[in-house]
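A single protein chain has been removed from this complex, and every other one stays in its place.
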Amino acid sequence: MARPDDRAPDQLRPVRIQRNWLDHAEGSVLIEFGATRVLCAASVQDSVPRWRRDSGLGWVTAEYAMLPRATHTRGERESVKGRLGGRTQEISRLIGRSLRACVDFKELGENTVVLDCDVLQADGGTRTAAITGAYVALADAVAWMRERELIKGDPLICSVAAVSVGVVDGEPRLDLCYAEDVEAGTDMNVVCTGDGKFVEVQGTAEGQPFDRAELDALLDLAAGGCAELTRLQQEALNR
Amino acid sequence: MARPDDRAPDQLRPVRIQRNWLDHAEGSVLIEFGATRVLCAASVQDSVPRWRRDSGLGWVTAEYAMLPRATHTRGERESVKGRLGGRTQEISRLIGRSLRACVDFKELGENTVVLDCDVLQADGGTRTAAITGAYVALADAVAWMRERELIKGDPLICSVAAVSVGVVDGEPRLDLCYAEDVEAGTDMNVVCTGDGKFVEVQGTAEGQPFDRAELDALLDLAAGGCAELTRLQQEALNR
Amino acid sequence: MARPDDRAPDQLRPVRIQRNWLDHAEGSVLIEFGATRVLCAASVQDSVPRWRRDSGLGWVTAEYAMLPRATHTRGERESVKGRLGGRTQEISRLIGRSLRACVDFKELGENTVVLDCDVLQADGGTRTAAITGAYVALADAVAWMRERELIKGDPLICSVAAVSVGVVDGEPRLDLCYAEDVEAGTDMNVVCTGDGKFVEVQGTAEGQPFDRAELDALLDLAAGGCAELTRLQQEALNR
Amino acid sequence: MARPDDRAPDQLRPVRIQRNWLDHAEGSVLIEFGATRVLCAASVQDSVPRWRRDSGLGWVTAEYAMLPRATHTRGERESVKGRLGGRTQEISRLIGRSLRACVDFKELGENTVVLDCDVLQADGGTRTAAITGAYVALADAVAWMRERELIKGDPLICSVAAVSVGVVDGEPRLDLCYAEDVEAGTDMNVVCTGDGKFVEVQGTAEGQPFDRAELDALLDLAAGGCAELTRLQQEALNR
Amino acid sequence: MARPDDRAPDQLRPVRIQRNWLDHAEGSVLIEFGATRVLCAASVQDSVPRWRRDSGLGWVTAEYAMLPRATHTRGERESVKGRLGGRTQEISRLIGRSLRACVDFKELGENTVVLDCDVLQADGGTRTAAITGAYVALADAVAWMRERELIKGDPLICSVAAVSVGVVDGEPRLDLCYAEDVEAGTDMNVVCTGDGKFVEVQGTAEGQPFDRAELDALLDLAAGGCAELTRLQQEALNR
Partner (left out) sequence: MARPDDRAPDQLRPVRIQRNWLDHAEGSVLIEFGATRVLCAASVQDSVPRWRRDSGLGWVTAEYAMLPRATHTRGERESVKGRLGGRTQEISRLIGRSLRACVDFKELGENTVVLDCDVLQADGGTRTAAITGAYVALADAVAWMRERELIKGDPLICSVAAVSVGVVDGEPRLDLCYAEDVEAGTDMNVVCTGDGKFVEVQGTAEGQPFDRAELDALLDLAAGGCAELTRLQQEALNR
């Protein structure tokens, strides 16, 4: 069966990366994976969390959230509910861990970069778009710090990008949209560095458990997708 | 003294109203008052709050929020803090009241329209931009309902628009940007209907108390600004 | 149509101001506007909020709340619900802003006065009674500080009083009781200084939007009511 | 050593019970034990909690709270903190249990009486004043129900009153004021029925553990105090 | 009528005290009163709460909780509900007060011992088992501190143990199991020191109010039960 938008199984959706979408943030990116649209803002703070003080080391953290009408039907705001949902915290933690993988905290000095990833519209793959966009926002924030000589060296030791893969109708596919995501028997999110190593592999059997052959096929697809996203990140940063 | 962007005292900032900015919402508008940028989404729900059930009447409500990096320095998320701030609730209530002023709830039937106003970037006048944009999103949501024959008549009995006015350096000015807002001795937000009547008048002496002459001058300015915003709303709706 | 208690349209309800109703508070007032009864307590603290430290400036803040059985039917406690309602926060902010209008923070030194306004019984106009009573409690707290030579000069630069006005049955009326408040087409709360200037003007069209003539009539009524309340405050302070 | 107000060890402070202090509540009492002042409001509701429905039985519950400036120094509001303190919940539960001891829930039918006990001023013994006052408010609320024929029989099977006792300077004393309470080695709150039986006995060694002789002496004192309070309750109800 | 487990009215359930049940805690005890099973962990912290700093005095506090399936039907977690229940706080406060009765805070120095009492299985008497077990855990934690010479003297001035008593079918009984507890007309928890003095006496009439004779009988039973528990505590500490 064809994909909803007639893509090849190993093809990404159209990706669009707009830098400097905000005036105030030290780095900001509006990233689109097809109809998924995430606003990533990097904020530089000249301090670190209490447990990190006087270590000489910096910190990078992330917060993920969804606007109430990013989805087909309106979701209640977590600020109104008065508590963060488990999914929100889980994704925020994933984004933070992923981005910390590309940072040398000694070079960052006792500064914190907060990455706010707000989903303006959701059509599957919001966490992977968020990670991919947040890297570009982080790179811009680091450049901003270097221009102002707030740091001397380069704290970025690699780049990171992320993509979802899944088995739909028995076929391994790259970068699932929402309609595919709900059909997927296996769903995996993979975060890679620019040189093709793995930072996070999170695979879940939504329906049937998966065997090693399926797992291998999905990892191959994901590695290819991340390589393409790495190229698009560099292209955006060179503009 | 000249205004930061050299506007005349009675001149609005450039206003931009983009309709249908979201794919899923029944009405959606990205409205800009200069650098202030608010995403207004109207969600139609075929039910009403418990206290309104079996009344035959509809309901309109609003929720206002700011992305953490909408402002010069990053603000903490209210979802993370676990409670809504007083300012957020006050503005949400103002937007809801203002929009309800233009709705005939009998014609709306037992449906609710939720207006989510999320500030993507803030440069003063976020609540007035939100009201002005939310009206356009509401009009689109009502049209969506009428097309699907979910309602028969027209629940919109008028339009509403809002603008801020204030006294800066002794001069009454229209549509303050953030830099003027912090300087203003008196700050007022005014919501008017399309035919020039008042829905809300909220004036606050930030520094010196104001006399009746100042109040009158501000009300005149605001009425003119709202008339111009009404024209821009109609223009957008006719596109 | 006559008013429920046969008052003239521009007549206040009987106002009663009892000073020193509490033994511990530095200033305390039980104020009554007819059946509305608000206990206002002023607490002097020899510190200021964190963001105000080392500024040499003082602070005044207010908290408004209602006892559960102040109203016709029992309301749930906000402490039990675990969150402050929007109305409570909005009124607390209004009272705080209004009282700050009469204070010279330099003269107050790095001290804070907290004004607790607890509604023991509600019959309309609770926020305006709270502001009017809180001023008297504040004046007593300031006198208490001066007696103990905690401050040298006089931080009170003016007095403030507040009253509600509204259009009921087409007639502009002063100081609405609850029965009138629910009938009012337009509802306005006005805070004035003792010399007749405006500190806050908050007008809301509950039903029909209002025109400039109505607005002008209401402002006239409110100014007269505040002048009378100012006289009663002085009378109480001179006792 | 003499007591701060020269009372005999077995003497109550002056007790004042003002009925119908509120206009809306079905029963309301302002009770004073010396400088301790508690407003007790009884609210009748024609329903019962979910777990009690269709049992044919009524319910009585209580909520205790303190105004922020009831005490020598201002306390933070629990509504602002967003959570009820342990002490508040403990006392609310005590008051509810105590008052339920005098009610026949079958005679009450599926109605609830909520007893709100708000401490306006605190000088020791607030929980015992609350219980003593709440009984009178409950009796008035029951009379209100009987007048309206909402119930037929009499759900009140006895009266309850409460008093604190403690050992100060080695001397057992009745009805401690705040200054004595902080000095007391042993502190006990006792709730009795009008015919002298015990409903609650809560004794705590604040300093030294107490022996059986001390316990016996305190129980004797408390029983006498409750008998006197029972007489004052009846006197108030007969006025 | 016989007791569910055929005990004599003045007989405890089988008591089992296992010390050092945890590897990390400075003191830990798994205590069983029949089927009631409570894990008591004592944690030593080299600091005191803010209000206690620079006093030279230590502190002891306790937290009580129940696992969701400690009971016959599953209870919701308080962490999931987002708030501590009144019963939980009340018992935590009781345990803390009881254990503080046996500590000389000067000898403890500016250290805190936190006593966590988690009910793994509940069959009545969980709070009394918790106090009895917590004392043993505290004694082990104190010994741990003395071995490491963190303190020089002995901060334990006595021991404490606790037991429940109640009137079931008109008969005063010691150490009620759950089935008896729900039947009890009067329910009392008593905390005694090792030398037979009272630390806490908390008696509640669940059904009928009780007279002095019943109260005396219950106090006698409880004193005997606590004496036996004291013996078992010493036996465990001597192993």
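Should a chain be cited, it is by its letter among A, B, C, D and E, assigned in written order, with residues numbered from 1 in that chain.
By definition in this document, a residue touches a chain if its C-beta (ideal position, glycine included) is under 8 Å from a C-beta of that chain, and two chains touch if they have at least 3 such contacts.
Predicted model, so just to flag it, every value in this text is computed and none were measured.
Although it is not drawn here, the omitted chain touches the following shown chains in the complete assembly: A, E. Across A:Ala101, A:Leu138 or A:Ala162, the single residue that touches the chain missing here is A:Ala101. In the complete complex, the residue from D:Arg52, D:Arg83, D:Arg146 or D:Arg212 that touches the missing chain is D:Arg83. In the complete assembly, the contact with the undisplayed chain comes from A:Thr204, out of A:Ser55, A:Thr204 or A:Gln234. The set of subunit A residues touching the chain not shown comprises 83-87, 89-90, 92-93, 97, 101, 158, 188, 192-193, 196-205, 208-212, 215, 219, 223. Although one chain is not displayed, subunit E still touches it through residues 22-25, 28, 35, 39, 41, 43, 45, 63, 65, 67-74, 77-84, 88, 114, 116, 118, 120-121, 123.
One rule holds in what follows: only the chains that are shown with their structure count from here on.
Summarising the inter-chain layout, the chain whose CA centre lies farthest from the centre of subunit D is A. Interface subunit C/subunit D: over half of the residue numbers present appear on both copies, so the contact uses mostly the same residues.
The interface of A-B is repeated, with over half of its contact pairs matching by residue number, by C-D among D-E, B-C or C-D. Residue positions 82-84 of subunit B each touch two or more of the other chains. Taken as a graph of touching chains, this assembly forms an open line, each chain in contact only with its neighbours along the path.
Across the whole structure, chains are in contact as follows: A-B, B-C, C-D, D-E.
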